[in-house]
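Excerpt of the complex: some chains, original placement.
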């Protein structure tokens, strides 16, 4: 997907009134999204309201739940940052260098989009378990520790960063780089001062998407996390736990917290991005 | 991701060696990237296939032709056949609305379309229980009319639709934005009506991006686990989709069979990638 | 078809892109909309085409109000600046498009379409390119396809938005001649947008000069060029020398010299600016006119039939540009660094209302 | 009912919503019951199975999964189904013999071959060098039996000194390295991932693991004291009535108590209630000193005390 590049849409867009179907398409879009997304999501809030404020507060600040926030946000953040670093690097290598099998590698990047997360979880657990292909060679344990969660979240988030940075990198004007070189800058200076600033909006977008996707990830994580309370229990699992105990109000309360968090993150990142790009994009 | 529709890319792009990193840096970066991809993408894939074929081809074939597996495959395909066209239609319409017109709240609409990306699949499943579950908003009504939504096909469908709402729209919006509206205007000024304009002008221009969005949407519909797991009810041979069936097999200690079905899904993922590459190649060589 | 534009106004938010514009265009005319970037040319053209809605005013075709008629029913040929060819269609299909999308009962037969398209393609000299895709054509060829496409639906009105804006100088020149010929053959009422004054002067029957959303002047090229009715038009339509000075007793006083300004006899003690085209600067070796002032030749550019001379006035430390025919130049035997006497042959004085010019 | 009159051609569908480790058991039961039902009534019966965490399954039924019968891990889960939407009549636990629990099991230890850490009883699980695998009692119904068994042992050992018991539990769960969400996941973690020295498991699961994953690799250790795990069954009256399957549903559960049903249970390593059959499988089921849920009051009490938010289980992890 390409990703909230909408923050950088040209300001001088022509307002089209001759093309037909504005009311129809807008109506359909709003209706569809309302029925499928907004209405269901609003029931979360509705259900939460069955709790008193005190109960709500108690549920969402329960120590185990709070610990799960920390685990979830912490690992998602680290995974998103790993993805930013390696995703940008991979995008760079894919765009700038030629090597054997590049097309294949390029295609492979989409794998996490297409692979069921449960399968990914199982496969990654098999790899990183202490007796796994990779795990047995590592001096520290990966699966069933927060590290394992990070591995799973890195896996599912990778394409977001690569696929947002890649097209931008392809379009970063060769001229800018040449201008920099002709002004006497070396390669590193050109990258840090000219190319990287151009990539920032895309990287931010990729980061936001990878991060918010990681916050909600369930399928792959439960297999590899170990699910130890206070240590490796993620928030989506807490929601599941509440559900298994017939505690709908508790489950929706936590879900609302997550939803608000995702939304705020999306919003904050979009705003930052908008602030960054507003200055100098046409 | 945007497929780079780069036929317009400057063919006169420079490739002077003076603008490249030192060889050593290039090699280091490439190696590091490949290593990363190998560990994070190739190895898991290898695990799946090797585990699937560990007990030989016969077991493999048996695992994926066993009746529960077949019904899971059937269900998954059925869900895809319904969900993908619906979201494709939505994607096209939403993209048209968002890129061809300028209106207040446009950015909010895009954000809401994006929202399912950021909502945990568990929550996505949960909300449909809250709406259509027996204790939910409309649950009683549907129950009384003998039209089960959750723990049946419609629920699985809704959850799948929810998680894949943004795919096609998100693929098309930047593409259509980049292409602008001039060709459409030309078409209208030549006397074409709205549908003709869409069919003859817009669609051919976005078809590769559209196809790519559809492929991704399809892959995600088929692969969705978390959300579907919540609304499925896990009835063997009835409401288990392929990912759920994999979990079932896994829980029955039928690891080989589980990986066999998983490998089938991976094959799908790989097929997706191949088709995508063909698309890109076609786009580049037009 | 005659076009009447009545008090048209168009706003984008707070910004007025087209401000109370009225023009009468006769059937068969070729009109140029000329103006700097952002002056509202495109907006006006799109309003005429029905691609943009107007906020106030009306558009009449042959006296009939078509303001609320949809673009596709206006029977207009629109040629876009960047051609807007259908990328996935061959040249043939591009040109045939407008015919193919007609409702069945008015749609010509396949053969008729074919014949019509081939006729048009041979008209634009592209009969051998029918099967090519737009990206296999040069810019000039694409523009001709765009024109053929617009002509295929036999429009009553042809609108062109900077038709040659994206082309090479050489190709541009060729194509504008060719546009004139096309226009003469088809006699379709045509309006084209340009910000290139040469192009407008060269091609159009009449020029509409626009600035900041309103019309500065409308008239035939000679009139607009020779008798601009505002400093803006003067400046925009060619090189110009500015004689900034003060009005004193009906005379513009500028450095060592003063000229009678009959049309501003009564004005006094006001700042004023005299506008003189380079070819209206008279140069002589010896002072024959009283009011000639002394100047130095800084640079001579003597290519082609016209020689451009840059001068520096000694009296007020200002630079001037003069143009004279080569023969005259040879006769005068001017050299760089020499001293000459200059005098504006024709001078138009505008008294700025505010001093913002 | 109507299905009887329509005769052979008709197939009646029955949905049995069960919990994870009963897959193999009900596969056999269903075949046998269908055969018997056909013989008796001439009607085809097709039993559909749903498996998952016990709590999750109970919730699904409440939310509309149209189960005819539920066969879950805990009476508590069925109580919930009974309570919500009144899907099951109140006195369900007395509908069938033995608290509506046709087969039982108990909690044992699965250790690696040769028992390298020499684990014999619950005390060995709290040793600092022992790594324990057990599922999360909050998400796995079965795991709550594990928890209660350990608790019962500690209660006896420390003479109901609550502080000491809690301390014991804390040490025990402190040794737990992976707390999977379900019993099957725990087994996989122990066997496939090679993590942990001991898996606290239901007896039937332990035996099944030996069958499925190799007798050469693991062995079963029976602790000195355990708990009688009584997975209950019930007809979901409202659903069955709605679908007109009451009769066959009741017959289905009745079948579990028949000799044949009991034998199948025993073959799937569940302890049969039928004394005779139990005798036949004596070797398989060593005698253990067993508590029952009634030693903890009832499930509602146990749930409230131990597993609800802020219960003893939560305390293990949230206090130090």
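First chain written, first letter: the chains are A, B, C and D, and each begins at residue 1.
Criterion: contacts are C-beta pairs under 8 Å (C-beta built on N, C-alpha and C of every residue); 3 or more make two chains touch, one makes a residue touch a chain.
Nothing here was measured: the structure is a model prediction, and the numbers come from that model.
Colleague: Each distinct protein chain appears once in the view. How many of each does the complete structure file actually contain?
Modeller: When all copies are included, the complex reads A x1, B x1, C x2, D x1.
Methods note: only the chains that are shown with their structure count from here on.
Colleague: Relative to chain B, which chain has the most distant C-alpha mean position?
Modeller: C
Colleague: Could you state the distance in Å from the CA-based centre of chain B to that of chain C?
Modeller: 52
Colleague: How many angstrom lie between the centres of chain A and chain D, each centre taken as the mean Cα position?
Modeller: From the centre of chain A to the centre of chain D is 39 Å.
Colleague: By the touch rule stated above, which residues of chain C touch at least two different other chains?
Modeller: Each of 50-51, 71-72 in chain C touches at least two other chains.
Colleague: Among all residues of chain D, which ones touch two or more of the remaining chains?
Modeller: Where chain D meets two or more other chains at a single residue, that happens at 62, 84, 185, 192.
Colleague: Pairwise, which chains touch?
Modeller: Pairwise, the chains that meet the contact rule are A-B, A-C, A-D, B-C, B-D.
Colleague: Could you pull out which chain B residues touch chain A in their complex?
Modeller: Contacts found on chain B: 1-2, 4, 6, 9-10, 13-14, 18-22, 25-26, 29-30, 32-34, 36-37, 39-45, 47-48, 51, 90, 93-94, 96-98, 100-103, 107, 109-124, 126-128, 130-131, 135-137, 158, 161-162, 165-167, 170-171, 173-174, 177, 181, 184-185, 188, 193-194, 197, 216, 219-220, 222-226, 229-230, 242-243, 246-247, 250, 258-259, 262, 265-266, 268-270, 272-274, 276-277.
Colleague: Residue numbers of chain D touching chain A in their complex, please.
Modeller: 53, 55-56, 58-59, 62, 80, 84, 136, 138-139, 176-181, 185, 189, 192-195, 307-309, 314, 317-318
Colleague: Could you please specify the touching residues of chain A with respect to chain B in the complex?
Modeller: Residues 1-7, 9, 13-16, 18-22, 25-26, 28-30, 32-33, 36-41, 43-44, 46-47, 86, 89-90, 92-94, 96-97, 99, 103, 105-120, 122-124, 126-127, 133-134, 151, 154-155, 158-159, 162-164, 166-167, 170, 174, 177-178, 181, 187, 209, 212-213, 215-219, 235-236, 239-240, 243, 248, 251-252, 255, 258-259, 262-263, 265-267, 270.
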